[in-house]
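Moving on, here comes chain A:
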Amino acid sequence: MALNSKIPEGPIKDKWTDYKNHINLVNPANKRHIDIIVVGTGLAGGSAAATLAELGYNVKAFAYQDSPRRAHSIAAQGGINAAKNYMGDGDSTYRLFYDTVKGGDYRSREANVYRLAEVSANIIDQCVAQGVPFARDYGGLLDNRSFGGVLVSRTFYAKGQTGQQLLLGAYSAMNRQIARGKIEMFNRHEMLDVVKVNGKARGIIARNLVTGEIERHSAHAVVIATGGYGNVYYLSTNAMGSNVTAAWKIHKKGAYFANPCFTQIHPTCIPRSGDYQSKLTLMSESLRNDGRIWVPKNIEDAKALQQRKMKPTDISEENRDYFLERRYPAFGNLVPRDVASRAAKERCDAGFGVNATGEAVYLDFAAAIERYGKTQAKVQNLENPSKEKIYDLGKAIVEEKYGNLFQMYEKIVDEDPYKTPMMIYPATHYTMGGIWVDYNLMTTVDGLYCIGEANFSEHGANRLGASALMQGLADGYFVLPYTIGDYLANEIRTGKIPTNTPEFDEAENEVKERLNFFINNKGEHSVDYYHKKLGKIMWDKVGMSRNEKGLTEAMAEIKELREDFWKNVKVPGKLDEMNPELEKAGRVADFLELGELFAKDALMRNESCGGHFREESVELDGEQKGEAKRNDAEYAFVAAWEYKGEPSAAILHKEKLEFKDIELKQRSYK
Partner candidate 1 sequence: MNLTLKIWRQEDSKAKGRMVDYKVTEISEHMSFLEMMDVLNEQLVNKGEDPVAFDHDCREGICGMCSMYINGEAHGPDRGVTTCQLHMRMFKDGDTITIEPFRATAFPVIKDLVVDRSSFERIQQAGGYISVNTSGNTQDANSIPISKHAADEAMDAAMCIGCGACVASCKNSSAMLFVGAKVSQYALLPQGQVEAADRVRNMVAQMDLEGFGNCTNTGACEIECPKGISLENIARMNRELMKASV
Partner candidate 2 sequence: MSGFFKSSIGRKVAMALSAFFLMFFLLQHFAINILSVFSETTFNEVSHFMGTNFLVQFVLQPVLIFGVVFHFVMGFVLEIKNKNARQIAYVKNNGAANSTWMSRNMIYSGLAILAFIVLHFIDFWFPEINTKYIQGDWTGMHDGIEGYRYFHELQEKFVNPIRVVAYVVAFIFLSLHLMHGFASAFQSVGGSTIRKKRLQSIGKAYSILIPLGFIFIALYHHFNH
């Protein structure tokens, strides 16, 4: 099937408005007869469910947690971008659009990104009206901060918990609709398959995670908003339950999976402390504004640090390697996430890691404390302040800026980051890839939509900070509720979708068969055993830096691991009860397929762009020697994969990316 992105004609700034003016609408009386299923209740799913219900559709929403408010959107710290230009610093829709496309290393769809930038301002209005307590200045107006990679301050925030507050906003909107009976909420339910009738998505099969019951739910359209698949790496900053299952199931039923290899590895996470590690914790990127990143210059010092025979403060200034400042003098510690992550990995791979696992670099605030301390001493007119005084003054400033992050670090690592440098290491954070969708956010299956991190979306090969929240809410509040009407306008005469049809029978049987297999397979290894192995393959060979050999090996190894999984996995317990191991088994089974497609996509894309770095595609000489090299001539396309049985058999469909409003440039941070 040829891909049709359905991008409207016309100048970019009028596309969305014109499109909305001509789109099909469903009259209010008819909306009452139309059902929509929304799977996932994070920012995208929650806001979509609330808005669709408010428009008058009957919504059934599904979450695997015990409340929509627990979706992992809640963990976003930094903020949400919006082109409000409240600061009067020259921001505009175009600038936000430009920054997002550039930040995504020119692998996103212009029209979608422009629309996102356009509706961004509305999100803030909406959230404030809902009672989201954004930070304000003393005049009572909304405050903004700046975020990496851009030249303006356009990030709105609510302490370090912006994601939480936005999600609670969407959740409150959902609650209002639940109370009105317009949303039927299914907590502790997991979607295990989509049901297609005559080529259209008509429902889902879900498992009640409390009773184990398999349920059929029908609707006129199905919306998937189940987030990213970063947990394919086992360790990531995602929640333990974050999974690819819903996205993977629809992929198997005909939805193309786009750019699976585009993953964001965040440089400032708290390092792994041992093999038992279950997840990684992100420290806000803002820390890089003041922290200096370094490892020892001498390998002996690194060894001593790894064996805890030495303390970082014992290493003198001349024996430290501030590798980001050394390699990227222009941007220094503020290079984009992918560049910082790769540089840290390079040093650690060379043996300069600073903790017991050898997988950590220092993020040092001593210089910042001293610098702030001296400034403060001047401000307070102190003559010849003592070293201690300067330290105290500086510490107070750093505490004010990052106090909560330092506290969080201390709780986890049990070291005082004011006294000894923090240790950080990159971790998987966000997946830009996902289900392919057209301008309407519809997948390649009719009536099946995908929004939020789950779709391949607006971030191209790399996402800018504070843009994930923006996209989730834009999709859910302002885009999908319009575009879905275009499809549903043809469904007003369909009537209730029955669930006692052969299509539902078949889907339910498939689901049951698989669950039965897990319970009855008396294998040897736990689900986590396989998940950890998969994670290791992914991290080592499909991680921050990829090459042909590693990727080919990874594909074979994942396939082998998958085959072993289906022979030897052990799942205790019963079907008809709460059974977390059974839930995990299904999710890991899907990761084991996705992982291979992921590697296949990375292998196909023989260029370095954004979060995807191919060792074969680097600048060979000049100032940029050794840096990532994008190949626009051959790879300026979205890779949409069609499922054909085995992941390795997937067929590639290319959606060519055209850049009419932005000139393509190679990134440089030297």
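Here is how the candidates were picked: all candidates are chains of the complex that A comes from, given by their letters.
Definition applied: a contact is a pair of C-beta atoms (placed from the backbone, for glycine too) under 8 Å apart; a residue touches a chain by one contact, two chains touch by 3 or more; residues count from 1.
Being a predicted model, the structure only gives us computed values, none of them experimental.
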Interface partner of chain A in the complex, by touch - 1 or 2: 1
Complex interface listing, chain A residues touching candidate 1: 47, 50-51, 54, 65-67, 69-72, 74-75, 84, 86, 119, 122-131, 133-142, 158-159, 161, 164-165, 168, 171-173, 175-176, 178-179, 185, 187, 210, 237, 239-241, 273-274, 276-279, 281-282, 408, 411-412, 414, 477-478, 526, 528, 570, 572-573, 577-578, 580-581
